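This report refers to the structure that appears directly beneath it.
Every protein chain but one is kept in place in this view of the complex.
Letters A, B and C name the chains as they come in the text, with residue numbers starting at 1 for each one.
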Amino acid sequence: MKLVFEKSVAGRMGLRITKSDVPTGIHLRDDLLRERPAALPELSELDVVRHYTALSRLNFGVDTHFYPLGSCTMKYNPKVCERIARYPGFAHLHPLLPQLRLGGMLTQGALQVLYEMDLMLREICGMAAFTMQPMAGAHGELTGIMMMAAYHRDRGGKKTTVLIPDSAHGTNPASAAIAGYTVRTVPSDTSGLMSIEALGKMLTDEVAGVMLTCPNTLGLFNPWVKQICELVHGVDGLAYYDGANLNAIAGRVRPGDIGFDIVHLNLHKTFGTPHGGGGPGAGPVGVCEKLLPYLPVSVVVKRQDGTFALEYDRPKSIGYIAPFYGNFAVILKAYIYILMLGREGLERVSENAVLNANYIKEKLKAYYDLPYPQICKHECVLSASRQAEHGIHALDIAKALIDMGFHPPTMYFPSIVKESLMIEPTECESKETMDAFIEAMIEIAKKAETDPDSIKAAPISTPVGRLDETAAARNMDIADL
Amino acid sequence: MKLVFEKSVAGRMGLRITKSDVPTGIHLRDDLLRERPAALPELSELDVVRHYTALSRLNFGVDTHFYPLGSCTMKYNPKVCERIARYPGFAHLHPLLPQLRLGGMLTQGALQVLYEMDLMLREICGMAAFTMQPMAGAHGELTGIMMMAAYHRDRGGKKTTVLIPDSAHGTNPASAAIAGYTVRTVPSDTSGLMSIEALGKMLTDEVAGVMLTCPNTLGLFNPWVKQICELVHGVDGLAYYDGANLNAIAGRVRPGDIGFDIVHLNLHKTFGTPHGGGGPGAGPVGVCEKLLPYLPVSVVVKRQDGTFALEYDRPKSIGYIAPFYGNFAVILKAYIYILMLGREGLERVSENAVLNANYIKEKLKAYYDLPYPQICKHECVLSASRQAEHGIHALDIAKALIDMGFHPPTMYFPSIVKESLMIEPTECESKETMDAFIEAMIEIAKKAETDPDSIKAAPISTPVGRLDETAAARNMDIADL
Amino acid sequence: MPFISNTDEQRKEMLAEIGLSADDLFMDIPRELFCKGLNLPEPMSEQQVRGHLAELAGKNYVNLTLFLGGGFYDHFIPAAVPELVGRGEFYTAYTPYQPECSQGTLQAIFEFQSMICRLTEMEAANASMYDGGTALYEAMMMALRITGRNKVVMDDSVNPIYRVMIHSYTRNLRIEMVETNNADGLANRQTILKALDDKTAAVLVANPNFFGCIDDFTDLAAAAHEKGALLIVSCYPISLGILKTPGAMGADIVTGEGQSLGMPMSFGGPYLGFMATRKKYVRQMPGRIVGRTTDKQGRCGFTLTLQTREQHIRREKATSNICSNEALCALTATVYLSLLGKEGLRQTAQLCADKASYAYQRLTAIPGVVPHFKSKWFFNEMVLDVPGDAAEVVGRLIEKGFAAGFPLSRYYKGMENSLLIAVTEKRTKQQIGKLAEELEAVL
Partner (left out) sequence: MPFISNTDEQRKEMLAEIGLSADDLFMDIPRELFCKGLNLPEPMSEQQVRGHLAELAGKNYVNLTLFLGGGFYDHFIPAAVPELVGRGEFYTAYTPYQPECSQGTLQAIFEFQSMICRLTEMEAANASMYDGGTALYEAMMMALRITGRNKVVMDDSVNPIYRVMIHSYTRNLRIEMVETNNADGLANRQTILKALDDKTAAVLVANPNFFGCIDDFTDLAAAAHEKGALLIVSCYPISLGILKTPGAMGADIVTGEGQSLGMPMSFGGPYLGFMATRKKYVRQMPGRIVGRTTDKQGRCGFTLTLQTREQHIRREKATSNICSNEALCALTATVYLSLLGKEGLRQTAQLCADKASYAYQRLTAIPGVVPHFKSKWFFNEMVLDVPGDAAEVVGRLIEKGFAAGFPLSRYYKGMENSLLIAVTEKRTKQQIGKLAEELEAVL
């Protein structure tokens, strides 16, 4: 489709700007002004509405398609959350208000949301307290590792290393690294779980902590997770829980009870907030008792008189990691989501998420390799290596699915599985939908043998076919100037 | 696509109903209750969202396509109007409030909108007052004719007939008929205008009035319109102005100045409110001085103290024609639209609407028959009779346009033009858009000669092809029970 | 100009290309017909209109606790309803004259027709009427056509707003209108049967009626049919979540106001009239009708059908003059009913009834507050008599933040003390209790 710039017509305007009611054209020194106006498009409101409406229609989204993108927990996003986030009482609230004299009293409603969200997440995860400030999961990881570092610094220990299993999401090593740690990778054993021997060998005094995703990115729950935490604590390290997969155990198992010291959650996964085409999300971080002093400022507290306030005076805090209180509107949506589910709801969520994943796994294992046949949790990882023998790779299967009206699963991650297809249906999807998906997958598996070319040609139903990624990287055509 | 009922799964629920906080299950007499619950679908919120999102994507709308449906004035519908109509201060207002003791004071904002809208429409049309109650154009026609009848009844005259040109929209004769009048049709002359001789002959004492659309449905302005009004007044009849085409002359010519006694407007045409897939609209009716007593109740008045009130005590009124004050939210949107255009805006609207129509007419007249070559107003009517010689009819051209990404013009209306294609671009559309449409029309005209079959096969890009309308009428499959 | 795409540049180009000047565009209009320019306000920016309208909205008291009904109710509207109906593809389209590019609207209307049939237990429904009142009027006209008769019997327990509308519409028609006075809140069998004769085209009744009372018209249906007349029932769709259906009673035409199915009150509109009937009468039904059919490849699709009834084809002989109707409101009701579903609607209706009977107990416990009618069978609305002028009492309660009900004196003489009180699922036990306290206090 034409770029918005290509639709521009000189002199056209989309919005009437209010006439000035003050003496206009005050003169700023010429050398402080730009030479020509920014080359933004010139369009009517109709042009803009048609352009972006048309663009939206080129997308697959949860509202339009089954979207079993593994590790991303693509739930349905309740419309009521979107509506409430638009309430002027929340949307028009300036973040600096509470920092004015007595300003806290002007934002009691918003502070209550943050405070109660903290309490509910504590209860769900078994942690001593949460910070709502991290603006995504990876940001939460960084925040968590920064607290880990502050803790060790405080105790004078010279810890240099963070251990991370090879099945971990890329953000884990990246976060540990930019926080200043050396990252060492722990291999997985044949059962797909982090190898305890390997871990044992690597657990030295330099180890500041271990980052674990449980269930891991294969959708497998590590039965030794408690022991692992103890091992880590044994070398005075901290156990970090990547909560991106909490949906599998929500309401049943609490990372804090297992022994984890730091937990980050992805509200845009487990708690139903929209993924927005790649954010905004929110990555609250929970910590155990001994890490409380290191939480970022500010912290929302409840006073004796029942009012809420922001606390800044925390000498051991790692400081500011966000300009204010996190992605408030996202936190608000997750807060609503939890209130609507309540206790029983959360248990139903994990039950159905796990049932759906196992249903797909069992229905497809005859047609695709299943490297780890045991019970999975919220997602299952298949391998297309059998199809690869006919030249049909995970990528080809993904593209064929698009033509059949399904968003593809996550491909080639985790990398420890060859030709991996990581399928996460979530609890929101129905048997009918999954049956249709299963049928499609089976048809593709058959076609892989009988008519591989048709799969190689996919997708044909989309506005564009497979794109030349190498040319993209080579040409670096990344802006229309 | 599957019907919503076919997606239903027994026991599934889309909305949690609030638990009752009162003693529940009060017992109504069994024989007053229905035997089994209504067979409504059972779906999750996700099911419902996917179903209706998918349905919406099967539509062409102004937000997605050029929609030059003649006589319907398919303008862009400003998003700000939709937003304001959702303000709780308007949306949550119960219509009976002002009928309570002092209730008028509870709804001053809404009453002010109605009052000022009346004033602005008076100014735009040159009428003495408007009623906002009619819920569509045809409803406005009926209301207008009812006032016509009340006026004549009052003066004891026994008028039985209403004259309507053959080019009129079907609602005109239908409205006059259900109001109790005999309808007689005035033929058009060779120039496409109502024949004045014919009218003169038909103007007898039984004539209660004449209904005129000006510019008419051919998009032609009748230069004798003032004289026509005089002729009608000559037999003590009333001149009715169908304002569905006001967009052509808005801000320039006022029906009241011409001599019309009754005017109805289509806010969903001239004043930019959404067409909603077939309503809701609004059809306010304006009258001249002498018809004021007959306006429907209630009437919004402004008191000396500047407050607004509803007046019911109007002995000569034709009474209630709507439950309350009309389609308030629609009136509100039109009110906003007029405020945003202001005086100059309205003039620009008609100028651009007329320019766009003539541009298309001139660009296409070499390729399609143009029965009335003179300057047109807001729309132009072409004829496909030239193409019909190759077996390509207006219908075929319409379907071919769909495949090329355009909503077709109005077909086969007005019926006085064979194979008519009635094209109304509106002022909102740009030269680029119209040029693309013109190109498509030209390509079709050529194909009609070179490759008629491809046109006969259209549309092929839509979820369904041409439907079997006769079977539809025969089978009367109009409900899934 | 905000809503005009072309630039002056482009206007010049276009005029040049077609060899006209700007003035030429209007040269067909006699000079003397032009006005000297309108006296309208200066154009406002979006920022300005939003400020202006926010101010006006602020002058409307929407924070009263509503016990006001009278046929128009404050029901809960799930957020998904406006979100879906608000998609541009739906609301910026028009009447689906071109089915191939309008299947979204067409299928939704077909689903609406089907849901109305399932709700009312009738065989056929149309795409919508303007509102409940015009729907009832159109039903009456339809009965006149079907029977070829010109007498109508209507009980005054039918919504008085609808009755006055019908009187307006029939003013110039030769129709004999017999209006019967309700018998203790129910349709008056005695007078209705007396008036019912073989010149009678239809009997018009409502369930629940304007007083909220519930009835079973099986007897009236039989009596009407015996005389060759039709029974027309106006109903409140939410109540059909639990109440006996007009279809089951033997009604021939069913109409109603659909506002309660997901539409905000919006100070009176847009609302939604619906109409259902028996298959044999479909060709006399007014309004749009969508039918299911197939294309050449046998794919199922939807299209407007039976258009030969309509004004654009039959002109003065059409079954009605209606053209634009309330399509988007019909879509709203369809989405609303899909979300609530079978069980959700049942529960909602039950909640309304439960809370109303709770209110009945709380309010009639107040000394001096007594039910006006004997019949204790009502749905979610009731008529209670208060000591003194009901209108007065309502006025006093408004100051307490309650719209406590509708005083019936406006439409029924002799009911100066009567208050029509409505309770929906949105009202809480606490609000009802507060109303009782405040009412007792102001008496």
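The working rule: a residue touches a chain if its C-beta (ideal position, glycine included) is under 8 Å from a C-beta of that chain, and two chains touch if they have at least 3 such contacts.
The model shown is predicted, which means the values in this text are computed figures rather than measured ones.
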{"item": "Chain not shown, its touching partners among those shown", "value": "A, B, C"}
{"item": "Touch criterion as defined above, residue of A:P41, A:G157 or A:P187 at the omitted chain", "value": "A:P41"}
{"item": "Contact footprint on chain C, counting only the chain that is left out", "value": "46-47, 50, 76, 78-79, 83, 86-87, 425-426"}
{"item": "On chain B, residues whose C-beta touches the chain left out of the figure", "value": "9-19, 44-47, 49, 53, 78-80, 82-83"}
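Here is the rule we use: only the chains that are shown with their structure count from here on.
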{"item": "Approximate Å spacing (C-alpha centroids) for the pair chain A, chain B", "value": "48"}
{"item": "Chain B-chain C separation of Cα centroids, rounded to whole Å", "value": "20"}
{"item": "Junction residues of chain B - those touching two or more other chains", "value": "12, 45, 49, 53, 57, 62-64, 76, 78, 340, 428-430"}
{"item": "Chain C, residues touching no fewer than two other chains", "value": "2-6, 10, 43, 45-46, 78, 80, 83, 88"}
